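As you look at this complex, bear in mind that one protein chain is not there, while each of the others sits in place.
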Amino acid sequence: MQSSNLSGLSIEGIAKSYGATVALERVSIHLAAGQVHALLGENGAGKSTLVKILSGVVRPDTGQMLLDGQTYMPGTILDARARGVATAFQELSLPSNLTVAECLLMPTLRKGRGGLVSARRTVAAAAEILARYDLRSVAPSALISDLSLAERQRVEIVRAFHHADRVLVLDEPTAALSDVTWLFDQIRRATARGIAILYISHRLAEVRSLCPVATVLRNGRSVATVDLRQADDDEIFELMVGHSKASESVRRSRVTVGAPVLEVRGLTTPKLADVSFTIGAGEILGVSALDGQGQRSLFYALAGLEKRLAGEVLVEGRPSRPGKPGDALRDGIGLLPEERKTEGILANLSSASNIVLPILDRIGRRGFVWPALERAAALESARAVELSPRYVSFRIGDLSGGNQQKALLARTMASGARTLLLFDPTRGVDVGTKEAIYAAIQAFADRGGSVLMYSSELPEIVRLADRCLVLYGGRVFTELAGPELEERTMVAALTGYTSAPLARGAAR
Amino acid sequence: MTPATLDPALSASKDERRVTRVRPELVTVLSTFALSALLIVASRFVSPALGSWGQAATVVSLSSFLIVAAFGQGLVILVGGLDLSVASLITLSAVLCTTWVGPEAGAAGILLIPAILVVCALIGAVSGLGITVLGIPPFIMTMATGIIVAAGALGYTSGTPRGSAPAPLLALMKGEVAGIPLLLIFTAAFVIAAAVLQQATGFGRRLYAVGASARAAFVAGVPVTRTVVAAYMLSATASGVAGLMLVGYSDGATLRMGDSYLLPTIAAVVVGGSSILGGSGSFVATVGGAVLLTTLGTVIAALGIGQGWRTVIEGSIILIALLLLRENTFARIRSWFPR
Amino acid sequence: MTTQVASLPPSAASPDRLVRLVASGAVIVTILYLILYGLYALWEPSALTAYTFGSLVNNTAPLAIAAAGETLVILARGFDLSVAGVISLTNVVMASYPVDGPGGALLSLMLCMAVGGIVGAVNGYLVAVLRLQTIAATLGTMIICQGLSLVILDAPGGVVSDFVADTLTDTLFGFVPVSGLIVAAVVGAWLMLRRTDLGVALYTIGTDEAAAALSGVRVARTRFLAFVAAGMVYGIAGFMLTAQTVTGNPNSGSPFLMLTFAAVALGGTSLSGGRGGLVGSIMGAALLMLLQKVLFSGGVSSFYTGIFQGAVLVLAIVFSRALTHLLERSRA
Partner (left out) sequence: MGTWKTGRAGALTTTLTTALMAALVGTAALGGPAAADEKKIKVYLSLSYSGNAWQSEAANVVKALAATPPYDKLVELKEVISGTDPQAQISAYESMIDAGAQGIISFPVSATALNRVVKRGCSKGVKFFMYDATVTEPCAYNVSYVTAGFGENSAQALVNALGGKGKIFLSRGVPGNSVDKRHTDGAMSVFKKYPGIQVVSEYYSFWDDRTTQQETGKALAAHPDVDGIWAQAGEYGAIQALKDKGSKLVPVTGENSNGFRLALMDPAAKQAGLTGVSAGSPPATAGYAFKLMMEVLTAKRKLEPQNIEYPLPWVPADQVKVCKGQKFEDGCNAFPPNVVPNSFVTEVFNPELLPELSLQSALEGKPTPGATIQPLPAEVKRAPDSPGINCQPCKAPADEYKVTKVEVKPAR
């Protein structure tokens, strides 16, 4: 454990409530300069609130923070930056109308003649920043809206690095990154300069490779600070959830694969060429690919969100040509979309309303969907994904990302679809929630449903899938099954046998 | 408070952080009605004859048109739109009612009343399709349909609407059943039916979903286009009903009949706490907003000061009401009463 | 970098700025304007005289400036109904307190902008600090302004100084309308504003308020300033309206309410914020005013004017969307 130390950031007894909702009860952490400190905790443990307090977005009700021995209580993001504290947020905070350069320099851009903003100087300054952090592949004049999710995440991270002279907060920085080498390099360089880093991630392996110490947050309190070299995964897990965890990584028991449920023949879209496969009843087919290899197009074309150029899709023998997701649902295909924030949740509504959306007509009595009926149906669906009943009547936008994801999975499963298209179902989700989601997916398959699942995490595929398609350049590069379905083979296949193993695969 | 070490009491994975359960919408509804009642009582100071049941009855009858029209406006706002054709549709249905049906209408003539509402609904469908299929902003599309419908009504009547109200509408607006004004019964029934439609049917729930996020609702399989078009059709129909009620009330139609209702419908919805951006709000709160605005009108009308200052006071009270109805205010009041 | 970066689609290079510009509302509405003006000139040859054009510009200036002000608020994702109130208020203030001569005109202009700025500050405070919904708060201030206008002038009348009445509606060198120069000055100020941090922040909070806040933009301050600036611009609109009508009228602002929003939307500014610009709104206003002329010269009159107006409004939007679509497809 760290002793009280003048250099770095000390957080002492911080508490924060929103009205009657208590987000943080008592949190104390010391971030030492030059060290990467992990923050672990389930979704809803209070991590986001702590991040907001550190970044100056909200002020704590009680408690104090000391930065290098001086009181630190930022009122705005700019206050925090002025003290050398910056954050790369989980929900990326890059306004989509700006260019990369503007984003990096906001709110004060470079001025030219007459004190007016000079686009040229702004771009030049940004190019310099991008170069400093080895991100030359992103053009400083590109619009944020034109970037891929991974590129946006990188820009977000670079911006935080740029403003963080003393303390850097990285909230799920790898959620959209398939490759973490670049990030880890930057982190090492930053710590070498004496910057304290608070690192938040659900990926324990990642955390172990970076951080010597971790603080565990549970129900709004910092319950323990542990030396990661001396604690094993189970101990950490127990600290996080408050009880020991069931054994992990059991390859799912293979049920006999039934008759074909989803048959795809020669599916072609502008980003996908001639993809064919079949999923049987009770089967989970994994999809693995690097960013942007057409996996999104595959899922969206099946769900009626993207136009098909050619190919045929049969659901239990009947052709399915959905023009919109509603049609796909009617054919028995349910989609869990990629972007939770924009395509998934209805932030203003309760979780219950979110969950029952596709089955409103079914749960009604004589056409009336009374609140009690909605709640009852939602509770039943929530049970399947282990979503706590108390969250069902909450505004879904107020829930943590993991609970939102559970609710969305509950919605997709409740829709009655026999084929689920799950696009990265555990993105940005903590360990406990992951387990619940895995269990729900397995249970669904065990009941005879068929699942097409893309995941950015290889172990997930290895664990859940019966077979796995590897997409490369919009085509099925290979199909792995049985003993081939393990991480090393997959890593090779992902890159089309072209390069060294990926960092993440190697790290595991 | 527990120190930052492992605490046995915490070993059970139980989240003890408290959470508020009072719904802000409920508070808005209660507040608007309470403010209205308060205004009525306080208006005794303005004139001794005010603050009576008679005044309350006036408020109910005057607010009924606004309530009906604001229902439609509220649905459209709920799906993230705005209906500027309310005024023209009120006028259109009034004009069609006096010309098609008229005072001496028999049973066959009465059947034309639903036909009028169908015309309104079709116009609403045009607005809705323009917005969903052609992607025209609701503001422009409904403004355009409004202008077109107004011009059509003008041309159709050559400027002079003929005829007067059919007997059933007169009865609706002025009749009584067992001493209770028929209008009150009708309005109450309308409010209940409309609130149930909005809050407790699949269609109503889908409206909320589309308003909260059209994209997410679409991905989740909601027929967004159909839902939005239906909202505009219902709005147009509600305006049509308000027009029919106005015909019964004033026993005739004029071409400017609806003009004074456009901004009040929006104001009623917003004062009732719905977000102008869609996805939130309840019809009962809108009713509260409509009643509050109408009460305000009757009280201010009795003030013995010039129209200029009267208008200033009206605007100020609307602002004060909005400030009082903010969620922050509720939170602050709640914090005074710790549990 | 590892290979996977190479396998990604190349990071979106600087997009084709020309296509973006052409597809922007301002350019499309200008194209529409030119088409309609051609039609107008075809039917009414005097349309091409400096006088007719000048009087059209005079007629357009108040609405164009009002729409310009409204754009500032709409870009920041708001609605400002107080535009109608401020125009009435500044109009009656000017007619009640006329000051003669060029210095007087300048003083009046300052007064109008101050009145508008104060109303804007009230709006800004209600919206940005007290967090009322924009449409509701500005409805309240609009009503209050209308009341105050009636208090100041209870019937049309008042006196407007000759300098304001004559010079501001005149033409320079026989072909440059003075009112056009004022509009140009507003545009100039806008182009400067766009190239300040505030201007960038304005678009940003309209696009994504949460992200803007996390990027260090002071959201409340930006929104407050947007309302103040908009109010001041409405003040200029009231000033120009007074110059044109040479009279005070406590109801003079009312017709502007819907028209400003129509002009903004026609100009390609998204009513949900973040996209568009002030030049488009000005051209949108010009298009609306031109439309009256075209319909008149085309022989459309009487009852059916409204039907054509509505149809053209819709068609203009559909046309611009279609053009944008075509351009985007040709780029792809």
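Letters A, B and C name the chains as they come in the text, with residue numbers starting at 1 for each one.
Keep this in mind: a residue touches a chain if its C-beta (ideal position, glycine included) is under 8 Å from a C-beta of that chain, and two chains touch if they have at least 3 such contacts.
Keep in mind that this is a model prediction, so the values were computed, not measured.
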{"item": "Of C:150, C:198 or C:287, the one touching the omitted chain in the full complex", "value": "C:150"}
{"item": "Residue in contact with the excluded chain [from C:34, C:106, C:129 or C:322]", "value": "C:322"}
{"item": "Touching residues on subunit C - with respect to the absent chain", "value": "39, 42-44, 46-47, 52, 55-56, 59, 62-63, 149-150, 153-157, 165, 169, 241, 244-247, 249-252, 254-255, 289, 292-294, 296-303, 305, 311-312, 315, 318-319, 321-322, 325-326, 329"}
{"item": "Absent-chain interface as seen on subunit B, which is shown", "value": "43, 46-47, 49-50, 52, 54-55, 58, 61-62, 80-81, 98, 131-138, 154, 157-164, 174, 214-215, 217-218, 224, 228, 246, 249-257, 260, 297-298, 301-302, 304, 307-308, 311"}
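Going forward, only the chains that are shown with their structure count from here on.
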{"item": "Graph class of chain-chain contacts, one of line, ring, star, complete, other", "value": "complete"}
{"item": "Whole-Å gap separating subunit A and subunit C, where each centre is the average of the chain's CA atoms", "value": "42"}
{"item": "Whole-Å gap between the CA centroids of subunit B and subunit C", "value": "30"}
{"item": "Interchain centroid distance [CA atoms averaged], subunit A/subunit B, Å", "value": "41"}
{"item": "Sites on subunit B at which at least two other chains make contact", "value": "275"}
{"item": "For the subunit A and subunit C complex, residues of the former touching the latter", "value": "55, 57, 76-78, 81, 87, 89, 91-98, 102-103, 106-109, 114-118, 134, 137-139, 141-143, 146-148, 150-151, 159, 178-179, 181-182, 290-293, 472-473, 495-496, 498-500, 502-503"}
{"item": "Residues of subunit B touching subunit C in the complex", "value": "84, 130, 134-137, 139-141, 143-148, 150-152, 154-155, 158-159, 263, 266-267, 270-271, 275-277, 306-316, 318-319, 322-323, 326, 328"}
{"item": "Touching residues on subunit C, where the partner in the complex is subunit B", "value": "79, 126, 130-137, 139-152, 154, 250, 258, 261-262, 265-266, 270-272, 302-307, 309-311, 313-314, 317-318, 321"}
